[in-house]
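A short write-up of the structure that comes next.
Only one protein chain is missing; all other protein chains are in place.
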Amino acid sequence: MKRIRIHEEYCIGCRLCEINCLVKHSRSGKIIKAFRGEEPRSLPRVRVEEEGYLSFALQCRHCDDAPCLENCPTGAMYRDEETQAVLCDEDKCIGCWMCIMSCPLGVIQRERKTKKVASKCDLCRGEEIPVCVKNCPNEALAYE
Amino acid sequence: MREDFYVPSGCAVAGILNQDGKRISGEAIIRSIAVMHERSNGLGGGFAAYGIYPEFSDLYAFHLLYDKESKESEVEEILKKKFSIERVEAIPVRKSKEIGDHPLFKRYFLRFKGEKAQEEDEVVQMVMDINSRVEGAYVISSGKNMGIFKGIGYPEDIGRFFRLEEYEAYCWIAHGRFPTNSVGWWGGAHPFGLLSWSVVHNGEISSYGINRRYLQNFGYFCNLQTDTEVIAYLVDLLMRKHHLPLPYLKAALASPFWSDIEDMDEPEKSFYRAMRITYGGALLNGPFSIIVGFEGGMLGMVDRIKLRPMVAGWREETFYLASEECALREISPELDRLVPFQGGETIWGKLGEKVNYGQELAFSGV
Amino acid sequence: MAKSLLFPEFKVVRDENRCIACQVCVRQCANDVHIYDEEDDQVYSQEETCVGCQRCVTLCPTRALEVTKKEAGMRPNANWSINHLRNLYKQAETGGVLLTGMGCSEDYPIYWDHLLLNASQVTNPSIDPLREPIEIKTFLGRKEEFLDTDWEEEPPVLKTQLAPQLELSVPIMFSAMSYGSISYNAFRSLAEAAQEIGTFCNSGEGGLHPDFYLFGGNIIVQVASGRFGVHPGYLRAAAAVEIKIGQGAKPGIGGHLPGEKVSPDVSRTRKIPVGSDAISPAPHHDIYSIEDLERLILAIKEATNYKKPVSVKIAAVHNVAAIASGVVRAGADIVAIDGIRGGTGAAPQVIRDNVGIPIELALAQVDERLRREGIRHRASLVIAGGIRSSSDIIKAIALGADAVYIGTAALVALGCHLCQKCYTGKCNWGIATQDPYLTKRLNPNIGKRRLVALLHAWSAEIKEMLGGMGVNALESLRGNREHLRAVGLSREEREILGVKAAGEGW
Partner (left out) sequence: MSDIKTRYLLVGFSVAGWWCARAIRERDRNGKIVALTKENGVYSPPLITYYLGNKVSTIDYRSGWMENLDLELVPGGEAKKLERENNRLILASGESFVFEKALIATGGLPIVPPIPGREVTGVFTLTTPRDMQEIREFMKFQEGERVTILGGGFIGLKTAEAFMELGVKITLVELANRLLQNMVDERGSYYLEKALERAGLEVIKEDTVSEFQSREGKLSGALLQSGKYLPGNLAVVAIGVHPNIDWLQGSGIELGRGVIVDEFQESKRAGIFAAGDVAETKNLITGERNVVAVWPEAVKQGKIAGENMAGNRLSYPGSLPVNTVSVGEVTLVSAGLVNPPAGDFEFLTTVSDDSYRKLVLKDGYLVGVILVNRIEKAGVYINLIRQKVKVESFKDRLLKEDFGMINLPAEYRKHLVEGASIEV
């Protein structure tokens, strides 16, 4: 399957990936509105981690043996046949957080109010290239 | 009258070589070039003839063109520095209605007096000196047992003007000119000659600027504003001074493309590579088909992508070159073989040598 | 502390209707121009330190930013320009030589822009580069006047051995830019692009990082007055060696790599302590005359078994033609001449903007002089200094250059915005810096791709222009000034350039 590869040596910590991810998963899909008009602001599904001058953008790896999927008791976590992405069916999600407990990368976020998985990379369903990759100004992310 | 104008040219070229050395009259070449009348526009025509002065074969036959008669003594003073003048005569001409005003033509049969080792260099130097220093006088040919006849007019008219049917040569080359910029100067017509080299040329040398500067490095100074001049000098430099044999003239003047050189096997590859690296300034660029006449033969060459026409033909011991096939058929309706030139190809014939049929073509029906 | 009289050079205009306080600008500015206030959830800008590099403008996702030149409020004065005033204030405050980066930015004539190219019409067909080969391969190195050949053999056997040559698939090389002055990633971009294209980049006086030995076949290493990083392995690794006598941006003075840019890796490569300024002396202290240069050329040839061409780089100064002649006679295989608009990582501004002559004039004179002396073939001529486009290159070739070096143009392709602050080591584009936070901004894969694309584009344009002239091999244009005509130049300038006026025929 195609994966988002991380080239941490070229991550410049600009966080444009987060910004574009947030916009992509916002209600309006428009950047200024997503930031200034939508409450609550949607959450980016990619996070830039930083330490010193090192940084990288991390999002779900859509692992082959995805522990979040294996450990999901409801089957809410599933693998998309077409893209092989690990996705979360929010209707099935019960907020048991087994996925969070299982994810060795810590890339699943929870929505406290709805008690659902809130922030899980979906490889921008429908997009040829995920927006974090497409908008990375330095090709620190690659979709290959 | 002579002006410093560069004249690009269209033109027709033709050549006949009897490889057995049998001398033929100028009638044939006049007919041959006349067929390609449409390729000329009456602003230049000329001929080079080899083997025409057998009785003076060891003397330099200088053809001089005088715009101003008063320059004769000045020229002769210069000639005397290195030569003894064995004979001087006016070149016989025939007045005609086609040819109007014309300059004075004289020929000198000269014996070199200087150091043998430098003989040819000194002859070249003398030609350069006269052509650049003496205004109104111009050496149009300077070889032995050969001569160049040229002027303003259609080539067939020029041929008759110079009464070429009265000469017999084993090799004739001819030129009919189509300059796009009218220049009324007889010296600007082709062939261009130096020593026994003569060159006729259909085309325009777009590398002229650098070829000219390249030649300066070797003491050749071009002052005729014609690209044919650089070809003649390059031939002299490469063949006489650098000893390139005929088959390899093209390695310098119309070098194979780098991609073709890359495809060659060693040691051929190294040779062509070295030639091209060394002779980059001599590479002739732009469209051309040229005929080089020399003592004992003639050679045809076209540019690397064949932007100008030329065909070679053979009938028994006679080798023909011309811009168009019709020029060959005119004088030899039957040909043993006819070959169109390929890009960058040279085809030559030499006295006493077997017929050289050029490259085999991959396709038939030409 | 006394109040500084310096005023901001740039104005940062933030469209508050567009700003989403995403802080990309904050994170990208190495000069701390943008500051995020968490309490207000707003980004503010302080313009004093802005260098106008346009990094924030480029990366702002909502195009909320604009950085423009600030109009100084002083009364306009043709004599006392704003730049003069700034410099006066600055020097009155610091008491030091003003440093700058990149090439001369003064308004001297650019002769390329007064030269026009020829094209074929009717009498001579133009050649279509899409259908016919147009050759721009170039060889640099000493050429023979004559090949001693045994013509009896088939094919003929050369008795003359050719001098070593650099084979360039395009007549364009990357100028000397040292690792140190530029980042590892910038150097890597250049080296990889040179390798992919089939041309050369120049190490500058920065030594060769071990990672770059891999690209040695496409690197010309420099031996300059500081001798930084020079050792036998360095000479052996390279395709050619260049002795740097002078640089167009700073003729007559040495090099200066500020200590800020001497990172541990740079220090290892240059063999100097971390953080120390790397100062190359003005002259080579073993070259006090042309004979000394000859000794050094010979020594380098000896050290490299006569297998590599030796280049000598000089700045274009008043007597450049005679100097170049001497350099050729001293045995240089390549003479590189760098004009007044040549770039630098750091130079005194007063030198950069006032010393030297334009490369076009220098080139024309050097080529002509060498031809007049009959030694033009003994060395190739590479020119540098402000080459901006393929048309500059083709005009340089027609004037007589064998190839050109591009420096600034290559850096611009990599993202440089000519802010002229290379010497600070805070290049926001990750080019002229060693700060690891900044250097990673230049992804060498992208850098290489952009450089390769640039050279492909220029090659295509050069071929188009050559084809238009009816020339299908670059050597037929080289030094062929008949294909150039001058507009708007004095007779004297035309004579120096050896170019006829536009309107004159052949």
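Going in written order, the chains are labelled A, B and C, and every chain counts its residues from 1.
To be clear about the criterion, a contact is a pair of C-beta atoms (placed from the backbone, for glycine too) under 8 Å apart; a residue touches a chain by one contact, two chains touch by 3 or more.
It should be emphasised that the depicted structure is a prediction, and the values quoted were computed from it without experimental measurement.
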### Task
Could you list, sorted by label, every displayed chain in contact with the chain left out?
A
### Query
Looking at A:39, A:65, A:128 or A:144, which makes contact with the chain not pictured?
A:65
#### Entry: Interface residues of chain A (partner: the chain not displayed)
3, 6, 47, 49-51, 54-56, 58, 61-68, 70-71, 73-75, 92, 94-98, 100-106, 108-110, 115
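Please note the rule applied: only the chains that are shown with their structure count from here on.
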### Message
How many angstrom lie between the centres of chain B and chain C, each centre taken as the mean Cα position?
### Response
47
### Query
What is the distance, in whole Å, between the centres of chain A and chain C, each centre taken as the mean of its C-alpha atoms?
44
### Shared interface positions of chain B, touching two or more other chains
none
### Query
In their complex, what parts of chain A are in touch with chain C?
7, 9-16, 19-20, 31-32, 35-36, 53, 135, 137-140
### Message
Could you list, by residue number, the parts of chain C that touch chain B in their complex?
### Response
120, 122-125, 127, 132-133, 135, 137, 139, 143-147, 149, 151, 155-158, 160, 162, 165, 371-372, 374, 376-377, 469-473, 475-483, 505-506
#### Entry: chain A-facing residues of chain C, complex
17-18, 20-24, 27-28, 59, 61-62, 430, 435-437, 440-443, 445-446
